[in-house]
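Only a single protein chain was left out; the remaining protein chains are all shown in position.
We just call them A, B and C in the order they show up, numbering each chain from 1.
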Amino acid sequence: MGPNLWINYGEAVAAILFCIGFTNLLLQTNLIKKIIGLNIMDSAIYLFLAEKGYIAGRTAPIVTGGVTSVEAYINPIPSGLVLTGIVVSVSVSALMLSLTIRLYIRYHSLDLDEIAAQLKKEGR
Amino acid sequence: MTVFQIILMGLLIICAVSVSFSKNLLNSVLIYMSFSLVMSLLWICLESPDLAITEAAVGAGITSVLFFVTLKKIHAINIAEKTEEQTTSQCPAPEKGGSDE
Amino acid sequence: MDFVCNFPFFSILISLFSGTICSVLPEKAAKAVNRIVIAAVAVMSGILLLYLLGTGESFVYWMGHFPAPWGNEIRAGILEAGMALFFCIIMYLSMAGGAHKLFDEVEESKHNLYYILINLLLSSLLALVYTNDMFTAYVFVEINTISACGLIMIRQVGRTIEAAVRYMIMSLLGSGLFLFGLCIMYDLTGHLLMSNIKEAVALLIQNGEYQIPLIVSVALMCIGLCIKSALFPFHAWLPDAYGYSTVSSAAILSSLVSKGYIFLLIKIIYRVIGFEIFNNTRIIDVLFVFGLLGMIFGSLSAIKENDIRRMIAFSSVAQIGYIYMGFGMGTQAGMVASVFHILSHAATKSLLFIAAIGLTEVSGGSRRFIDLTGAGYRNKWAGVAFTAGSLSMVGVPLFSGFISKLLFAQAAVQVEGKMLAALIVLGISTVLNAIYFMKTVICIYATTGDTWYPCITFKNMKVHAIVLLFFIGLNIILGVSSQPIVNMIEQGLAMFA
Partner (left out) sequence: MSKRKPAEEYHKTFAFHFFSWLQGEKDPYLGNVEMKPQEEYVTDPEMQLRHEKEHDAILDKVYDMEHNRELKLFHRLYQATSILFCLFLMALLLVTISHLPATGAAVKPVNNEVSARYIESGLEETGAVNIVAGMILDYRAFDTLGESHVLFVATITVLIMLRLDKNKKGEPNPLTKDMNPNDRIYEPKNDAILQLVATFLVPIIIIFGIYIILNGHLGPGGGFSGGAVIGAGLILYLNAFGFSKTERFFTEKTYKWICFFSLSFYCLAKSYSFYTGANHLHSMIPKGTPGAILSSGLILPLNIAVGLVVACTMYAFYAMFRKGGF
């Protein structure tokens, strides 16, 4: 264990959330819950990234009163990256949900293993 | 401010865990929605208002709405009225909903 | 700066833009735009390759008005230009070879959406090849994943939708891990551009700081990309996805999409972490072991299969194992062999998929070996092409597969601890390859029983036959004139450093 675990509690929470999402994605049998797990996993990564940019005692990177000194604002890069990431995760979840609807219409089930068994039974 | 942050993070973890263990799909989507709201409060604490606005509009808004429509399509809402629905509508709703886990 | 230096940027941009244009065009026009764009990108990459061979050094290209650590950048060297050219050729041939199947398997009104997906896939592949920025790489990896998923599910039968869901879940796990690794790397170095990260990493190693996070970050990125490129234990989605999607999609997915991720991994190894530093970690041993396991288990599953398309798909798992085994050797020679195998596998696998579709067409659409008996007589071109592809896969001299196996063996001899394992598994895998491919070849040339399906002659399938000829030619070129290509790869890898 290194020295910074308690100072980095935000990142630690992000790591725990990431693993919860990961477990959901692996173990849930229900597709909808898998998708929620996926979203939680993504949010955890964004939380991790945003914690990286935070600097105690400084304000959001919007220039106020013409002050453009480094000491006044937090790091803007992680915010930008997270903005991009959120767009990606919303597109991915829309795609997954549409796949879920089609699968349900075809097989009336949300369990991938059950669907796979049905497919094999049909022999196609 | 740090105490507030810690409380919010605790809420995040509680939400994430209870999503996995909730029996009802509608409940888990609602919990996910509150997860997003807590997240957007956390962005404010972390001095990123851009992210807060986006998360509130997208995570708690659009994504949840899409989840609701999906649940509707897969007949996971209205479990109590399912029998009623079967009698009233012409095409009966399938038996195996996603909700009966 | 010469005008030629704009070509990487132009090729990414026109393929992105043509995706947008295709969304409002009718089907025929979209098809024409698609073909023209692929051809144009191929021509531009060819010119760029010649130019780079002339100058002998790589260049970076600013995406915007700001220099290195502040703005985005793309970078072009011999290996990048060569890969782009090769990817375009394979993509063009696969599209042309599978075009006639598109009508049977995809709804009429969704054809132009198919071309949009292909265009965006091309642009994301090019961006992965040329990019010099890690976060750009992440964004384009996502485009690549989503459009690949679209290519799988555009043929809407139950199997493909299920395969698409599995593919998405695995890929998203992969991208999650990749992004986490990227974030840790960013935290340690403070940069997102590959060349700057490399400088910072070298400094960290020198000072002995942050060793554990560095290794973890590299490992996470590697695992992410391995999952995405279907390395052995993560290949569950692959057979259905390749076996049931429409034929152009299967050819493109197996030969290009997974290779795009592998190329990104090579870039990360050379340009982000540094080849020496990467080889000193234990990660290469893990890659080596999984590569070997993949070579054996992929072939074993292929032997058990009685569906020709799924058999070819399982063979992909084995071939990806070869590539990772090359990484795992940790030498320059192993890397060269891997890069050559990327080319050779891409050329051969798409040939096999497109030939297989020719064979199944004359067997009443069935893909089981029992119905394929004698198909080689009924569709001679496809039979010959399938035989050529199989010979190349097994590693018969004159074909590209032979050269890549030779390179792997040569590379293995130079590595002390891993020589025996690599050579033994290479031998076993070759025998297993021979078993299932020769079984298929014998099957398609066995004399037929009573079942009589109609023959197909050259006149009915001109495009298909010409595409197959081109593919065989490509294979033989790779097999016969391998030395200049290997030299080029070595030069390109030297430019990476």
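Quick note on the criterion: contacts are C-beta pairs under 8 Å (C-beta built on N, C-alpha and C of every residue); 3 or more make two chains touch, one makes a residue touch a chain.
Quick caveat: nothing in here was measured; it's all calculated off a predicted structure.
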Which of the chains on display does the removed chain touch in the whole complex?
A, B, C
Where C:L53, C:C455 or C:A497 are the choices, the one touching the absent chain is C:C455
Can you list, in ascending order, the chain A residues touching the missing chain?
1-5, 7-8, 10-12, 15-16, 18-19, 22-23, 26-27, 51-56, 60-63, 68-73, 75-81, 83-84, 86-88, 90-92, 94-95, 97-99, 101-102, 105, 113-114, 117, 120-121
Logged for chain C, residues touching the omitted partner chain are 1, 5-6, 9, 13, 16-17, 19-21, 23-24, 61-66, 69-72, 107-110, 113, 116-117, 120, 123, 127, 133, 135-136, 139-140, 142-143, 146-147, 149-150, 153-154, 156, 180, 184, 186-191, 200, 210, 212-213, 216-217, 377, 380, 447, 449-450, 455, 457-458
I need the residue numbers on chain B that touch the omitted chain, in ascending order.
48-50, 52-54, 57-58, 61-62, 65-66, 69-70, 72-73, 75, 78, 81, 85, 88-91, 93
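Basically, only the chains that are shown with their structure count from here on.
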Does the chain-touch network form a line, ring, star, complete graph or other?
line
Separation of mean Cα positions, chain C and chain A [Å, integer]
28
Given the complex with chain C, which residues does chain A contribute to the contact?
2, 18, 21-22, 25-26, 31, 34, 38, 41-42, 45, 48-49, 52, 77, 81, 84-85, 88, 91-92, 95-96, 99-100, 102-103, 106-107, 112, 115-116, 119, 122, 124
Using the touch definition up top, name the residues of chain B that touch chain A in the complex.
5-6, 9, 12-13, 16-17, 19-20, 25, 28-29, 32, 35-36, 39, 42-43, 46-51, 54-55, 58-59, 62-63, 66-67, 70-71, 73-74, 76, 94-96, 98, 101
Chain A residues touching chain B - in the complex, by the definition given at the top:
9-10, 13, 16-17, 20-21, 23-24, 28-33, 35-37, 39-40, 43, 46-47, 50-51, 53-54, 58-60, 62, 74, 78-79, 82-83, 86, 90, 93-94, 97, 100-101, 104-105, 108-110
